[in-house]
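The other protein chains are all here in position, but one chain of the complex has been omitted.
The block that comes next holds chain A.
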Amino acid sequence: MRRAVIAFTAFLGGLIFLLAGPAHAGPADCQGLRGTLKLQGQPVNGAKIAVTTEGGQPVKEATTNAQGIWDVQVEQPGKYKVTLDVGSLPQNAEVRGGNNVRTPTVYEGNCSTVLFALQPKAAPGQAPQSDGGTTFWQQAAQLTFEGVNLGLIIALGALGLSLIYGTTGLTNFAHGELITLGAVIAYAFNVGFGIQLIPAAIIAVIVAGALGYGQDRLFWGQLRKRGTGTIAMMIISIGVAILLRNLLQFFFGPQTENFNDYVTQPGITVGPITAAPKNFWAIGIELTVLVIVGIALMKTRTGKAARAVADNPALAASSGINVDRVIRIIWTAGAAIAALAGVMLGLSQSLKFTMGQDILLLIFAGVTLGGLGTAFGALVGSLVVGVFIQVSTLWVPPELKSVGALAVLIIVLLFRPQGILGRRERIG
(Lines give C-alpha, C1' and ligand atoms only; values in the text may rest on other atoms or scores of the structure.)
Protein backbone atom coordinates (compact mmCIF):
# COMPACT_ATOMS: atom_id res chain seq x y z
CA MET A 1 0.00 0.00 0.00
CA ARG A 2 2.69 2.47 1.02
CA ARG A 3 4.70 1.52 -2.06
CA ALA A 4 1.68 2.24 -4.20
CA VAL A 5 1.34 5.67 -2.64
CA ILE A 6 5.01 6.47 -3.24
CA ALA A 7 4.84 5.27 -6.83
CA PHE A 8 1.70 7.28 -7.43
CA THR A 9 3.23 10.43 -5.95
CA ALA A 10 6.40 9.99 -7.96
CA PHE A 11 4.32 9.54 -11.06
CA LEU A 12 2.30 12.67 -10.38
CA GLY A 13 5.50 14.58 -9.71
CA GLY A 14 6.85 13.44 -13.05
CA LEU A 15 3.66 14.52 -14.72
CA ILE A 16 3.85 17.95 -13.12
CA PHE A 17 7.46 18.34 -14.27
CA LEU A 18 6.46 17.28 -17.72
CA LEU A 19 3.52 19.59 -18.06
CA ALA A 20 5.19 22.60 -16.49
CA GLY A 21 7.03 23.27 -19.75
CA PRO A 22 4.25 24.35 -22.10
CA ALA A 23 2.43 26.20 -19.35
CA HIS A 24 4.90 29.05 -19.33
CA ALA A 25 3.85 30.13 -22.79
CA GLY A 26 1.01 32.09 -21.22
CA PRO A 27 -0.55 35.13 -22.86
CA ALA A 28 1.73 37.52 -21.00
CA ASP A 29 2.77 40.40 -23.27
CA CYS A 30 -0.23 40.75 -25.46
CA GLN A 31 -2.16 43.81 -26.40
CA GLY A 32 -4.24 43.55 -29.48
CA LEU A 33 -6.80 41.51 -31.34
CA ARG A 34 -6.85 37.91 -32.37
CA GLY A 35 -9.23 35.28 -33.52
CA THR A 36 -9.66 31.92 -35.17
CA LEU A 37 -11.61 31.33 -38.34
CA LYS A 38 -13.21 27.95 -38.66
CA LEU A 39 -15.70 26.50 -41.05
CA GLN A 40 -17.52 23.48 -39.62
CA GLY A 41 -14.64 22.78 -37.25
CA GLN A 42 -11.97 23.04 -39.98
CA PRO A 43 -9.55 25.99 -39.83
CA VAL A 44 -9.76 28.50 -42.68
CA ASN A 45 -6.35 29.35 -44.10
CA GLY A 46 -5.46 32.57 -45.96
CA ALA A 47 -8.45 34.74 -45.08
CA LYS A 48 -7.56 38.45 -45.00
CA ILE A 49 -8.45 40.65 -42.06
CA ALA A 50 -7.95 44.41 -41.92
CA VAL A 51 -7.73 46.31 -38.64
CA THR A 52 -8.39 50.05 -38.65
CA THR A 53 -8.93 52.61 -35.92
CA GLU A 54 -12.46 53.70 -35.16
CA GLY A 55 -11.96 56.70 -37.46
CA GLY A 56 -10.90 54.45 -40.32
CA GLN A 57 -7.11 54.92 -40.21
CA PRO A 58 -5.54 51.60 -41.30
CA VAL A 59 -3.50 49.93 -38.55
CA LYS A 60 -2.51 46.53 -39.81
CA GLU A 61 -3.60 43.66 -42.01
CA ALA A 62 -3.41 40.03 -41.09
CA THR A 63 -3.91 36.71 -42.84
CA THR A 64 -5.02 33.54 -41.08
CA ASN A 65 -2.44 30.75 -40.86
CA ALA A 66 -2.89 27.02 -41.29
CA GLN A 67 -4.64 26.77 -37.91
CA GLY A 68 -7.06 29.52 -38.96
CA ILE A 69 -5.53 31.89 -36.40
CA TRP A 70 -4.83 35.57 -36.96
CA ASP A 71 -3.25 38.03 -34.58
CA VAL A 72 -2.75 41.79 -34.68
CA GLN A 73 -0.81 43.61 -31.98
CA VAL A 74 -1.63 47.29 -31.49
CA GLU A 75 0.21 50.13 -29.74
CA GLN A 76 -2.74 51.98 -28.22
CA PRO A 77 -5.65 50.53 -26.27
CA GLY A 78 -9.03 51.66 -27.53
CA LYS A 79 -11.76 50.86 -29.98
CA TYR A 80 -10.85 49.29 -33.32
CA LYS A 81 -12.67 48.27 -36.42
CA VAL A 82 -11.99 44.78 -37.78
CA THR A 83 -13.08 43.93 -41.29
CA LEU A 84 -13.02 40.42 -42.69
CA ASP A 85 -12.40 40.39 -46.43
CA VAL A 86 -15.27 38.21 -47.62
CA GLY A 87 -13.58 37.70 -51.00
CA SER A 88 -10.63 35.94 -49.36
CA LEU A 89 -12.83 33.28 -47.74
CA PRO A 90 -13.19 29.87 -49.37
CA GLN A 91 -15.90 29.80 -52.04
CA ASN A 92 -18.27 27.73 -49.93
CA ALA A 93 -18.06 29.92 -46.83
CA GLU A 94 -19.88 33.02 -45.69
CA VAL A 95 -20.14 35.00 -42.46
CA ARG A 96 -23.13 34.07 -40.37
CA GLY A 97 -25.51 36.99 -40.22
CA GLY A 98 -23.72 38.63 -43.16
CA ASN A 99 -21.96 41.28 -41.07
CA ASN A 100 -18.23 41.15 -41.73
CA VAL A 101 -17.27 44.15 -39.55
CA ARG A 102 -16.64 44.02 -35.80
CA THR A 103 -15.78 46.91 -33.47
CA PRO A 104 -13.98 45.41 -30.46
CA THR A 105 -12.22 47.32 -27.70
CA VAL A 106 -8.60 46.60 -26.79
CA TYR A 107 -7.76 47.02 -23.12
CA GLU A 108 -4.29 47.75 -21.91
CA GLY A 109 -2.14 44.63 -21.72
CA ASN A 110 -4.96 42.40 -22.91
CA CYS A 111 -5.82 40.59 -26.07
CA SER A 112 -9.42 40.62 -27.21
CA THR A 113 -10.78 37.79 -29.27
CA VAL A 114 -12.79 38.79 -32.31
CA LEU A 115 -15.38 36.30 -33.47
CA PHE A 116 -16.44 35.71 -37.02
CA ALA A 117 -18.78 32.75 -37.17
CA LEU A 118 -18.57 31.13 -40.60
CA GLN A 119 -21.17 28.92 -42.16
CA PRO A 120 -21.38 27.00 -45.41
CA LYS A 121 -22.92 29.11 -48.11
CA ALA A 122 -26.48 28.08 -48.84
CA ALA A 123 -28.15 28.66 -52.18
CA PRO A 124 -30.78 31.38 -52.00
CA GLY A 125 -34.29 30.06 -51.35
CA GLN A 126 -34.06 26.77 -49.54
CA ALA A 127 -37.37 25.31 -50.58
CA PRO A 128 -37.07 21.50 -50.46
CA GLN A 129 -38.42 21.05 -53.98
CA SER A 130 -36.17 23.62 -55.66
CA ASP A 131 -32.45 23.32 -56.49
CA GLY A 132 -31.68 24.71 -53.05
CA GLY A 133 -33.20 21.54 -51.62
CA THR A 134 -30.16 19.47 -52.43
CA THR A 135 -28.01 21.99 -50.54
CA PHE A 136 -30.26 21.68 -47.54
CA TRP A 137 -30.15 17.90 -47.58
CA GLN A 138 -26.41 17.93 -48.23
CA GLN A 139 -26.01 20.15 -45.22
CA ALA A 140 -28.24 17.88 -43.17
CA ALA A 141 -26.19 14.85 -44.22
CA GLN A 142 -22.96 16.66 -43.39
CA LEU A 143 -24.27 17.66 -39.97
CA THR A 144 -25.53 14.14 -39.32
CA PHE A 145 -22.05 12.83 -40.06
CA GLU A 146 -20.50 15.32 -37.65
CA GLY A 147 -23.23 14.46 -35.16
CA VAL A 148 -22.34 10.77 -35.34
CA ASN A 149 -18.71 11.66 -34.63
CA LEU A 150 -19.69 13.84 -31.67
CA GLY A 151 -22.23 11.26 -30.51
CA LEU A 152 -19.58 8.53 -30.48
CA ILE A 153 -17.24 10.74 -28.45
CA ILE A 154 -20.08 11.41 -26.02
CA ALA A 155 -20.76 7.67 -25.97
CA LEU A 156 -17.17 6.93 -24.96
CA GLY A 157 -17.51 9.33 -22.05
CA ALA A 158 -21.00 8.10 -21.20
CA LEU A 159 -19.92 4.46 -21.19
CA GLY A 160 -17.36 5.07 -18.45
CA LEU A 161 -19.74 7.26 -16.47
CA SER A 162 -22.52 4.71 -16.78
CA LEU A 163 -20.35 1.73 -15.82
CA ILE A 164 -19.01 3.53 -12.75
CA TYR A 165 -22.52 4.61 -11.82
CA GLY A 166 -23.87 1.11 -12.35
CA THR A 167 -21.27 -0.64 -10.20
CA THR A 168 -20.74 1.92 -7.43
CA GLY A 169 -23.83 4.14 -7.48
CA LEU A 170 -21.61 7.20 -7.86
CA THR A 171 -22.77 9.95 -10.22
CA ASN A 172 -19.27 11.17 -10.97
CA PHE A 173 -19.27 14.89 -11.75
CA ALA A 174 -15.50 14.67 -12.18
CA HIS A 175 -15.82 12.44 -15.24
CA GLY A 176 -15.49 15.44 -17.55
CA GLU A 177 -12.11 16.19 -16.03
CA LEU A 178 -10.99 12.61 -16.75
CA ILE A 179 -11.72 13.40 -20.40
CA THR A 180 -9.70 16.62 -20.28
CA LEU A 181 -6.93 14.78 -18.46
CA GLY A 182 -6.62 12.23 -21.26
CA ALA A 183 -6.41 14.97 -23.87
CA VAL A 184 -3.85 16.95 -21.86
CA ILE A 185 -1.62 13.91 -21.24
CA ALA A 186 -1.70 13.13 -24.96
CA TYR A 187 -0.87 16.79 -25.63
CA ALA A 188 2.06 16.66 -23.21
CA PHE A 189 3.55 13.62 -24.96
CA ASN A 190 2.67 14.88 -28.43
CA VAL A 191 3.76 18.51 -28.21
CA GLY A 192 6.02 18.44 -25.14
CA PHE A 193 7.98 15.30 -26.05
CA GLY A 194 7.46 15.40 -29.79
CA ILE A 195 6.02 11.89 -29.99
CA GLN A 196 3.69 11.29 -32.92
CA LEU A 197 0.03 11.58 -31.92
CA ILE A 198 -0.96 7.90 -32.28
CA PRO A 199 1.66 6.53 -29.85
CA ALA A 200 1.10 9.59 -27.67
CA ALA A 201 -2.62 8.81 -27.56
CA ILE A 202 -1.91 5.16 -26.67
CA ILE A 203 0.40 6.28 -23.86
CA ALA A 204 -2.25 8.74 -22.67
CA VAL A 205 -4.91 6.02 -22.55
CA ILE A 206 -2.60 3.72 -20.57
CA VAL A 207 -1.55 6.49 -18.17
CA ALA A 208 -5.16 7.59 -17.68
CA GLY A 209 -6.17 3.98 -17.01
CA ALA A 210 -3.46 3.76 -14.36
CA LEU A 211 -4.65 7.02 -12.85
CA GLY A 212 -8.22 5.70 -12.83
CA TYR A 213 -6.99 2.57 -11.02
CA GLY A 214 -5.08 4.76 -8.57
CA GLN A 215 -8.05 7.01 -8.04
CA ASP A 216 -10.24 4.09 -7.04
CA ARG A 217 -7.54 2.30 -5.06
CA LEU A 218 -6.46 5.34 -3.06
CA PHE A 219 -9.54 7.49 -2.92
CA TRP A 220 -12.98 6.24 -3.91
CA GLY A 221 -12.30 2.71 -2.69
CA GLN A 222 -11.20 4.04 0.69
CA LEU A 223 -14.35 6.14 0.91
CA ARG A 224 -16.50 3.10 0.14
CA LYS A 225 -14.66 1.16 2.84
CA ARG A 226 -15.48 3.93 5.33
CA GLY A 227 -19.13 3.55 4.41
CA THR A 228 -19.49 6.99 2.82
CA GLY A 229 -22.93 7.32 1.26
CA THR A 230 -23.44 7.74 -2.48
CA ILE A 231 -24.87 11.24 -2.07
CA ALA A 232 -21.81 12.29 -0.09
CA MET A 233 -19.57 10.81 -2.77
CA MET A 234 -21.51 12.66 -5.46
CA ILE A 235 -20.90 15.97 -3.65
CA ILE A 236 -17.26 15.05 -3.12
CA SER A 237 -16.95 14.35 -6.84
CA ILE A 238 -17.78 18.00 -7.51
CA GLY A 239 -14.88 18.96 -5.27
CA VAL A 240 -12.68 16.53 -7.20
CA ALA A 241 -13.86 18.11 -10.45
CA ILE A 242 -12.95 21.62 -9.26
CA LEU A 243 -9.60 20.41 -7.97
CA LEU A 244 -8.67 18.57 -11.17
CA ARG A 245 -9.96 21.30 -13.48
CA ASN A 246 -7.92 23.98 -11.77
CA LEU A 247 -4.81 21.80 -11.58
CA LEU A 248 -5.20 21.22 -15.31
CA GLN A 249 -5.56 24.95 -15.85
CA PHE A 250 -2.46 25.52 -13.73
CA PHE A 251 -0.33 23.24 -15.89
CA PHE A 252 -1.99 23.73 -19.25
CA GLY A 253 -2.89 27.41 -19.09
CA PRO A 254 -6.13 29.12 -20.06
CA GLN A 255 -5.53 29.14 -23.81
CA THR A 256 -6.78 26.86 -26.57
CA GLU A 257 -4.25 24.50 -28.13
CA ASN A 258 -4.04 21.91 -30.86
CA PHE A 259 -2.13 18.68 -31.27
CA ASN A 260 0.92 18.75 -33.55
CA ASP A 261 -0.36 16.16 -35.96
CA TYR A 262 -3.42 15.94 -38.20
CA VAL A 263 -4.45 19.54 -37.55
CA THR A 264 -5.19 20.44 -41.14
CA GLN A 265 -6.06 17.81 -43.66
CA PRO A 266 -7.58 18.34 -47.05
CA GLY A 267 -11.16 17.09 -46.96
CA ILE A 268 -12.30 14.08 -48.90
CA THR A 269 -15.78 13.75 -50.29
CA VAL A 270 -17.93 10.67 -49.79
CA GLY A 271 -21.40 11.08 -51.25
CA PRO A 272 -22.86 14.28 -49.80
CA ILE A 273 -20.29 14.46 -47.00
CA THR A 274 -17.00 16.33 -47.05
CA ALA A 275 -14.70 15.77 -44.11
CA ALA A 276 -11.04 15.42 -43.23
CA PRO A 277 -9.83 11.80 -43.23
CA LYS A 278 -9.09 12.05 -39.51
CA ASN A 279 -12.82 12.24 -38.84
CA PHE A 280 -13.47 8.98 -40.67
CA TRP A 281 -10.61 7.36 -38.76
CA ALA A 282 -11.93 8.76 -35.49
CA ILE A 283 -15.37 7.30 -36.10
CA GLY A 284 -13.78 3.95 -36.95
CA ILE A 285 -11.67 3.90 -33.79
CA GLU A 286 -14.56 5.00 -31.59
CA LEU A 287 -16.87 2.35 -33.03
CA THR A 288 -14.23 -0.36 -32.63
CA VAL A 289 -13.62 0.51 -28.98
CA LEU A 290 -17.34 0.64 -28.23
CA VAL A 291 -17.92 -2.74 -29.89
CA ILE A 292 -14.97 -4.31 -28.03
CA VAL A 293 -16.22 -3.00 -24.69
CA GLY A 294 -19.74 -4.18 -25.53
CA ILE A 295 -18.53 -7.68 -26.39
CA ALA A 296 -16.35 -7.73 -23.27
CA LEU A 297 -19.37 -6.85 -21.14
CA MET A 298 -21.51 -9.56 -22.73
CA LYS A 299 -19.04 -12.42 -23.14
CA THR A 300 -16.11 -12.27 -20.72
CA ARG A 301 -16.24 -13.42 -17.10
CA THR A 302 -15.27 -9.95 -15.86
CA GLY A 303 -17.92 -8.34 -18.02
CA LYS A 304 -20.59 -10.67 -16.71
CA ALA A 305 -19.36 -10.04 -13.17
CA ALA A 306 -19.56 -6.28 -13.80
CA ARG A 307 -23.15 -6.58 -14.95
CA ALA A 308 -23.96 -8.73 -11.95
CA VAL A 309 -22.46 -6.13 -9.60
CA ALA A 310 -24.43 -3.41 -11.35
CA ASP A 311 -27.59 -5.43 -10.87
CA ASN A 312 -27.18 -6.22 -7.19
CA PRO A 313 -23.81 -5.82 -5.45
CA ALA A 314 -24.78 -7.80 -2.36
CA LEU A 315 -26.05 -10.76 -4.36
CA ALA A 316 -22.98 -10.61 -6.60
CA ALA A 317 -20.69 -10.65 -3.58
CA SER A 318 -22.49 -13.57 -2.00
CA SER A 319 -22.22 -15.60 -5.20
CA GLY A 320 -18.44 -15.35 -5.06
CA ILE A 321 -17.71 -12.29 -7.18
CA ASN A 322 -14.91 -10.08 -5.87
CA VAL A 323 -16.87 -6.82 -6.02
CA ASP A 324 -13.90 -4.59 -5.21
CA ARG A 325 -11.82 -6.13 -7.97
CA VAL A 326 -14.64 -5.67 -10.48
CA ILE A 327 -15.10 -2.03 -9.46
CA ARG A 328 -11.35 -1.42 -9.81
CA ILE A 329 -11.36 -2.88 -13.31
CA ILE A 330 -14.37 -0.73 -14.20
CA TRP A 331 -12.62 2.41 -12.91
CA THR A 332 -9.47 1.58 -14.88
CA ALA A 333 -11.40 0.91 -18.06
CA GLY A 334 -13.72 3.87 -17.54
CA ALA A 335 -10.86 6.32 -17.10
CA ALA A 336 -8.98 4.86 -20.07
CA ILE A 337 -12.03 5.16 -22.32
CA ALA A 338 -12.61 8.70 -21.07
CA ALA A 339 -9.02 9.55 -22.01
CA LEU A 340 -9.62 8.20 -25.50
CA ALA A 341 -12.73 10.36 -25.72
CA GLY A 342 -10.58 13.34 -24.72
CA VAL A 343 -8.01 12.66 -27.43
CA MET A 344 -10.76 12.29 -30.03
CA LEU A 345 -12.41 15.49 -28.85
CA GLY A 346 -9.11 17.34 -29.00
CA LEU A 347 -8.56 15.99 -32.49
CA SER A 348 -11.94 17.00 -33.86
CA GLN A 349 -12.13 20.36 -32.05
CA SER A 350 -9.25 21.69 -29.96
CA LEU A 351 -7.89 21.41 -26.42
CA LYS A 352 -8.88 23.58 -23.51
CA PHE A 353 -9.03 22.92 -19.80
CA THR A 354 -12.82 23.30 -19.84
CA MET A 355 -13.39 20.84 -22.72
CA GLY A 356 -14.42 18.02 -20.38
CA GLN A 357 -16.69 20.22 -18.31
CA ASP A 358 -18.40 21.40 -21.48
CA ILE A 359 -19.03 17.93 -22.88
CA LEU A 360 -20.11 16.54 -19.48
CA LEU A 361 -23.51 18.18 -19.98
CA LEU A 362 -23.98 16.33 -23.24
CA ILE A 363 -22.81 13.11 -21.57
CA PHE A 364 -25.41 13.53 -18.84
CA ALA A 365 -28.07 14.19 -21.45
CA GLY A 366 -27.02 11.05 -23.32
CA VAL A 367 -26.87 8.91 -20.20
CA THR A 368 -30.26 10.11 -18.98
CA LEU A 369 -31.82 9.62 -22.38
CA GLY A 370 -30.47 6.07 -22.55
CA GLY A 371 -31.24 5.29 -18.92
CA LEU A 372 -28.93 6.01 -16.01
CA GLY A 373 -26.76 2.99 -15.23
CA THR A 374 -27.31 1.00 -18.41
CA ALA A 375 -24.19 0.66 -20.57
CA PHE A 376 -26.01 0.10 -23.84
CA GLY A 377 -28.58 2.74 -23.10
CA ALA A 378 -25.71 5.18 -22.71
CA LEU A 379 -24.52 4.34 -26.24
CA VAL A 380 -27.91 4.81 -27.85
CA GLY A 381 -28.69 7.96 -25.87
CA SER A 382 -25.34 9.55 -26.65
CA LEU A 383 -25.65 8.92 -30.37
CA VAL A 384 -29.12 10.44 -30.40
CA VAL A 385 -27.92 13.49 -28.45
CA GLY A 386 -24.86 13.96 -30.66
CA VAL A 387 -26.81 13.80 -33.90
CA PHE A 388 -29.69 15.85 -32.50
CA ILE A 389 -27.62 18.79 -31.35
CA GLN A 390 -25.41 18.82 -34.44
CA VAL A 391 -28.37 18.70 -36.85
CA SER A 392 -30.16 21.33 -34.77
CA THR A 393 -27.51 23.84 -35.94
CA LEU A 394 -29.48 23.96 -39.20
CA TRP A 395 -31.89 26.18 -37.28
CA VAL A 396 -30.09 27.12 -34.06
CA PRO A 397 -26.87 29.17 -33.86
CA PRO A 398 -24.01 26.70 -33.14
CA GLU A 399 -22.98 28.45 -29.92
CA LEU A 400 -26.42 27.57 -28.52
CA LYS A 401 -26.56 23.96 -29.70
CA SER A 402 -25.94 22.61 -26.18
CA VAL A 403 -29.24 24.18 -25.15
CA GLY A 404 -30.84 21.39 -27.15
CA ALA A 405 -29.18 18.86 -24.85
CA LEU A 406 -30.88 20.42 -21.85
CA ALA A 407 -34.18 20.38 -23.69
CA VAL A 408 -33.64 16.65 -24.33
CA LEU A 409 -32.86 16.11 -20.65
CA ILE A 410 -35.99 17.85 -19.42
CA ILE A 411 -38.33 16.29 -21.95
CA VAL A 412 -36.99 12.81 -21.23
CA LEU A 413 -37.37 13.32 -17.49
CA LEU A 414 -40.93 14.55 -17.96
CA PHE A 415 -42.17 11.71 -20.14
CA ARG A 416 -39.91 8.72 -19.69
CA PRO A 417 -37.62 9.30 -16.72
CA GLN A 418 -36.10 5.83 -16.92
CA GLY A 419 -34.78 6.59 -20.41
CA ILE A 420 -34.91 4.40 -23.49
CA LEU A 421 -33.40 1.24 -22.02
CA GLY A 422 -33.63 1.93 -18.28
CA ARG A 423 -35.84 0.20 -15.80
CA ARG A 424 -38.54 1.84 -13.76
CA GLU A 425 -37.27 0.85 -10.29
CA ARG A 426 -34.02 2.79 -10.65
CA ILE A 427 -35.56 6.25 -10.71
CA GLY A 428 -37.84 6.71 -7.73
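Following the convention adopted for this analysis, a residue touches a chain if its C-beta (ideal position, glycine included) is under 8 Å from a C-beta of that chain, and two chains touch if they have at least 3 such contacts; residues count from 1.
As a convention for this text, contacts and distances are computed from a predicted model.
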item	value
Options "Phosphotransferase family protein", "Branched-chain amino acid ABC transporter permease", "LrgB family protein" or "sn-glycerol-3-phosphate-binding periplasmic protein UgpB": UniProt name of the undisplayed chain	"Branched-chain amino acid ABC transporter permease"
Contacting the left-out chain in the complete assembly, out of A:66, A:101, A:115 or A:268	A:115
Residue in contact with the excluded chain [from A:66, A:101, A:315 or A:406]	A:406
Of A:31, A:119 or A:249, the residue in touch with the unshown chain	A:249
Residue, one of A:82, A:236, A:289 or A:305, that touches the chain absent here	A:236
Residues of chain A (touch criterion as defined above) contacting the omitted chain	20, 23-24, 26, 28, 115, 117, 169, 171, 173, 223, 226, 228-232, 234-236, 238-247, 249-250, 253-254, 357-358, 361, 364-365, 368, 372, 397, 399-400, 402-403, 405-406, 409-410, 413-414, 417, 426-428
